[in-house]
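Apart from one protein chain that is not included, each protein chain of the complex appears where it belongs.
Showing chain A:
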Amino acid sequence: MTPLLRTSGLMVRYGPVEAVRGIDFEIGEGEIVAFLGANGAGKSSTLNALVGLVPVHSGTVEFLGRDITHDPAETLAPAGLTLVPEGRRVFNTLSVAENLRMGAYGIREKAAVAEAWDRVYDLFPILAERRGQFAGTLSGGQQQMLAIGRAMMSGPKLLLLDEPSLGLAPLIVEQVFELLVRLRGAGVTLGVVEQNVARSLQIADRGYVLSGGRIVGQGSAAELATSEALSGAYLDG
């Protein structure tokens, strides 16, 4: 297993508050890795630090063998690393097609953009139907599809997802998880932060359990499903 992404001693601070207190983890090529833990455990801060949305206080992040710790956010999507942010955050005032166009911002060749568009529309036929519609008028589930589709436009090697099932109807949640499995089948490596622990352990290969900004448990999905670290992490908050 080649690690696609590796952190060592990753630390994130917001002023005096330590959100992530020095964590080491790896995401291997072709894996689905779940990050689990209660609210405030530091999961979102970790993902945001990986993509440069919040500064890394100390420690290092390596992607494809290169140190990207302090790379600005805008350089990472073109390098193959992107994030589907928590709460979807589609551009409400842009059309579906424009949202997707922004996802492929780093791609210059018109033909390559058209190809990415086709790929995403194949993945999400509903987006093709609604391409001219403002993203703000889509349902929550469709917005999540758009947020994932937008991230897929850049052709990422590693796709990070922050709470992709949050606030969605159960049926849609199921579709999202099925989609993640399909994306992995298409060769994308996934790092997923999820509240839906049971369902994410069903699709994940491995997982890390975070609590209070530290990793308190790790292992294969099967091991974690029965582990005490996991139940402890949620009980302790």
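Note that in this section a contact is a pair of C-beta atoms (placed from the backbone, for glycine too) under 8 Å apart; a residue touches a chain by one contact, two chains touch by 3 or more; residues count from 1.
Methods note: contacts and distances are computed from a predicted model.
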Pick from "Glycosyltransferase", "succinate dehydrogenase", "Branched-chain amino acid transport system permease protein" or "Homoserine O-acetyltransferase" the UniProt protein name of the chain that isn't shown here.
"Branched-chain amino acid transport system permease protein"
Would you indicate which residue among A:Thr7, A:Ser154 or A:Thr189 is in contact with the undisplayed chain?
A:Ser154
Kindly state which of the options A:Ala77, A:Leu138 or A:Leu158 is in contact with the chain not pictured.
A:Ala77
Taking the full complex into account, find the residue in A:Ala38, A:Leu53, A:Ile203 or A:Ala225 that is in contact with the omitted chain.
A:Leu53
Please give every residue of chain A in contact with the chain that is not shown.
51-53, 72-78, 82-83, 85, 89, 91-94, 98-99, 101-103, 105-106, 136, 150, 154
